[in-house]
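Apart from one protein chain that is not included, each protein chain of the complex appears where it belongs.
Should a chain be cited, it is by its letter among A, B, C and D, assigned in written order, with residues numbered from 1 in that chain.
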Amino acid sequence: MYEFDWSSIPGALPFLAKGMLVSLEIMVAAVVIGIVWGTLLAMMRLSSIKPLSWFAAGYVNTFRAIPLVMVLLWFFLIVPHLLEQLLGVPRGTDMRLGSAIAGFALFEAAYYSEIIRAGIQSVSKGQMAAASALGMNYWQSMRLVVLPQAFRNMVPLLLTQGIILFQDTSLVYVSALADFFGTASKVGDRDGRLVEMLLFAGAVYFVLCFSASQLVRFYQKRLKTA
Amino acid sequence: MISINNVNKHYGAFQVLTDCTTHVNKGEVVVVCGPSGSGKSTLIKCVNGLEPFQSGGITVNGVAVGDPKTNLSKLRSHVGMVFQNFELFPHMSIAKNLSIAQTKVLGRDLAEAEVKGLQLLDRVGLKAHAHKFPGQLSGGQQQRVAIARALAMDPICMLFDEPTSALDPEMINEVLDVMTELAQEGMTMMCVTHEMGFAKRVAHRVVFMDHGRIVEDDSKEAFFDSPRSERAHQFLAKILQH
Amino acid sequence: MISINNVNKHYGAFQVLTDCTTHVNKGEVVVVCGPSGSGKSTLIKCVNGLEPFQSGGITVNGVAVGDPKTNLSKLRSHVGMVFQNFELFPHMSIAKNLSIAQTKVLGRDLAEAEVKGLQLLDRVGLKAHAHKFPGQLSGGQQQRVAIARALAMDPICMLFDEPTSALDPEMINEVLDVMTELAQEGMTMMCVTHEMGFAKRVAHRVVFMDHGRIVEDDSKEAFFDSPRSERAHQFLAKILQH
Amino acid sequence: MAYNWNWEVFLQPSATGSGTYFDWMVYGFKTTIGLSLTAWLIALLLGALVGVLRTVPNKLLSGIAAAYVEVFRNIPLLVQLFLWYFVLPELLPTELGNAFKQSNPFVQQFLSSMLCLGLFTSARVAEQVRSGIESLPRGQKNAGLAIGFTLPQTYRYVLLPMAFRLVVPPLTSEFLNIFKNSAVCSTIGLLELAAQGRQLVDYTAQPYESFIAVTLAYVVINVTVMVLMRRVEARVRVPGFIGGK
Partner (left out) sequence: ESATLKKIKEIGAITLGHRESSIPFSYYDDKQQVIGYSQEIMLKVVDAVKAELNLSKLDVKMMPVTSANRIPLIQNGSVDIECGSTTNNTERQKQVGFSNTIFVIGTKLMAKKNSGINDFPDLAGKNVVTTAGTTSERLLRKMNEDKKMGMSVISAKDHGESFLTLETGRAVAFMMDDALLYGETAKAKRPADWSVVGKAQSMEAYGCMLRKDDAGFKKVVDKAIAGLMTSGEAEKIYNKWFMNPIPPKGLNLNMPLSDEMRALFKSPNDKAFD
């Protein structure tokens, strides 16, 4: 039987907290950018202007075809280079966080756009007709009537995707960014207490994600009764 | 007021409306009826440009609906429309449902819009429910709110698409009562409905559609007493039997 | 045949059925009506055990529905039920819809079941549609198939829950006709409906419910001519007005 | 950028003397496919079972199913994989654990990965199946029961056939996900596609060629799966039935 030795956890807590901050930072930034960009993509996809709809479909399908790990790897290798050339960011700037966020955001946008598209489609066609019949133009109808309902209907799915995203932040190990999981495994490796550290990390993830998904459920219930 | 001339519309190869022509004068109440799928909803949606059509012309108060230069949003804001499934905005309170288009489309200020909204709610007997959300009202109540919402825009005419067919039998009359009152006040109305009692009481004319064509377009008396077409005859027989 | 005695049912604190008692004799047709939410659907679902109830008793053909020892599946296979939304199985052809329960529940062999299914389809006038899928039929046709499906199990009695309320007005009568025929053949029926014409023509008794209570339980003549309760009076007034 | 492109690297004999680097990629590709397909089988069977259990009118069973889903959904795949491979054998009875640990390493890695991916995905499949069942009109279940089906028969003949049709699109994306998620299994040393790609980088120092090859391989898998699932979708389409929900 394996002998557990939890002694390196207390000392590592400050690092783990820092790692958690990085994970959260990535998640929040990626969720926000992902939802905004995903909404635009969804509207393009549903638009009657063919090139826009093709572009959105192509974008979504491309990103959904590639494993996140590979996307992150590509972004990690290429984004800094691009930024350097396009925006004149000084060479050698540490852009790991930036490229990780960009990678996540663009990747997640593909998933969010599918959720939001479903959300828009879940709003009955009559709502759009009713808004138009009151004299609202396309943007007013979308902004005041359709999107608020689409988002409300999709909040559970959006949050669930957020939880998945949070778990997936552990994949930034490919860019050597010290997120929560990466920190845990590095400290575990350094101290020769990998098993303990990762069990601990797993427990923390579970508690956070489970609480979040309970919140989602609570919200869903409230939606149903409201 | 509303003038429909030789309108044709098709979805791909499927012809939904064929050569539809009819006119609604100011203050007139026209009931549109016909079997399911005959194109009633489509016709009425063409009137305020919710559905485009391929040929023919529709003018509302002199404005050509099919003309690309027409500001459709503006036109629609003067034409009230009431749907089968009410289509209140579920994420807004009743008061907000009534005020939102007034403020965002007509540019009224919020206070004014709310006062107007409350007046109309009062008129349909629902003043006490202003703060509630649509989901908390019964179907009949929701449909009355929908009528009030359309009235809040000071429409020059009103379109109804089967306003009572999604309602429990008990609630149908509370909605028909509001509509009857409107008609008696002289509102121009075009109304798709199967409520023949309402048609007999209120309509000036009845338009009967079948397979995308206007088969009969007659005074109410002529229609009910001696429908000219066989199809209308059958339809009336089926619908009035029970 | 069906005997309901002092049945009480609640969801949490909300009492849906209060002390309901009524009986349906063999060959009798009972119409259940009442305002929306009054518990009509719940009552009828209790009869074949689709909804459990907390106290009181129901027996069908002598079998106690609430008894844990009762084989509910077996009981239900003898009680035909028809729903508001037809509830045909959308992934099976019409023929399969009619034969599946015969083979899987009654253990008939497939050929026999299919013959029986076709006979019943013929009876409701839909023999030609056997190979189609439910989604390809109109609402009225679907509901007639649903009735045929129930009949295929050789039921000893039939329960209907607003069988026509999801139908276009034109189709209501084709379904009511089938039901009328059934009634005339002596089928025991318990039928939630707002079609008062049907009730007047076919029912032996009318049960009127309000707020989970059976408020009236009378012969059809007594009910329509002189309802005893104020509530039933109002209800009839509203529903018969138009 | 100072980079020496060299696509011929794939034709070079590998450093360990076992075939070319292209052979390595093929090996990884096969492993990814084998792993994903077996894991998918587990996910589908288990997911359907758990999804059904979540909807049955029995507090205990649906509670167990709910707990199952929560556990497998709320821990990152990376952590789960680590637990399956490194921790679980330590918790087994010593002899069983040792027997497992001394077996062929590829078998160990493959089994751990397969179970891990399969169970992880089964939780997601279960949620899809559940939502499919719940999105059916409530009357369908009643109709099944009313006609005399027992509850299992109602699921078998009425609810599941429709529920599965409804969830083919979301299941397609789970199916795609399993291929993509299998890339994570390289972290316990399983030489699947992504791992072989990384090996190639280590051995040949030609990172871009290798990443591009791996990325393209995933795209190929994806397109194939999508085309296949479209076929399935068209195959099971119910005539006259419009829309999902």
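Note that in this section a contact is a pair of C-beta atoms (placed from the backbone, for glycine too) under 8 Å apart; a residue touches a chain by one contact, two chains touch by 3 or more.
A quick note: this is a predicted structure, and the numbers were derived from the prediction, not measured.
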| Candidates A:L40, A:L194 or A:A212 - the one touching the absent chain | A:L194
| message | Tell me which of A:Y59, A:F76, A:F107 or A:F180 is the one touching the absent chain. | response | A:F76
| note | Across the whole complex, the chain not displayed is touched by chain D residues 1-4, 15-18, 86, 89-90, 98, 101-102, 104-106, 108-109, 186-189, 191, 195, 198-199, 201-208
| query | If you put the missing chain back, which residues of chain A would it touch? | reply | 2-3, 5, 11-12, 15, 18, 73, 76-78, 80-81, 84, 90-96, 173-176, 178, 185-186, 188-192, 194-195
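We take it that only the chains that are shown with their structure count from here on.
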| note | The distance between the C-alpha centres of chain C and chain D, rounded to whole Å, is 46
| field | Euclidean distance of C-alpha centroids - chain A vs chain D, Å | value | 21
| task | Take the average of all CA coordinates in chain A, do the same for chain C, and state the distance between these two points in whole angstrom. | result | 51
| task | Going through chain B residue by residue, note those that touch at least 2 other chains and give them in order. | result | none
| said: So which chains actually touch one another? I want all the pairs, not just one. | reply: A-B, A-D, B-C, C-D
| message | Per the contact definition, I'd like the list of chain B residues that touch chain A in the complex. | response | 45, 48, 50, 72-81, 83-85, 87-91, 100-101, 104-106, 133, 135, 149-150, 153, 159
| request: Enumerate the contact residues on chain A facing chain B in the complex. | output: 124, 126-127, 129-137, 140, 144-145, 148-149, 152, 226
| query | Which residues of chain A touch chain D in the complex? | reply | 1-2, 62, 64-70, 73-74, 77, 81, 122, 163, 167-168, 170-171, 173, 181, 194-195, 198-199, 201-202, 205-206, 209-210, 213
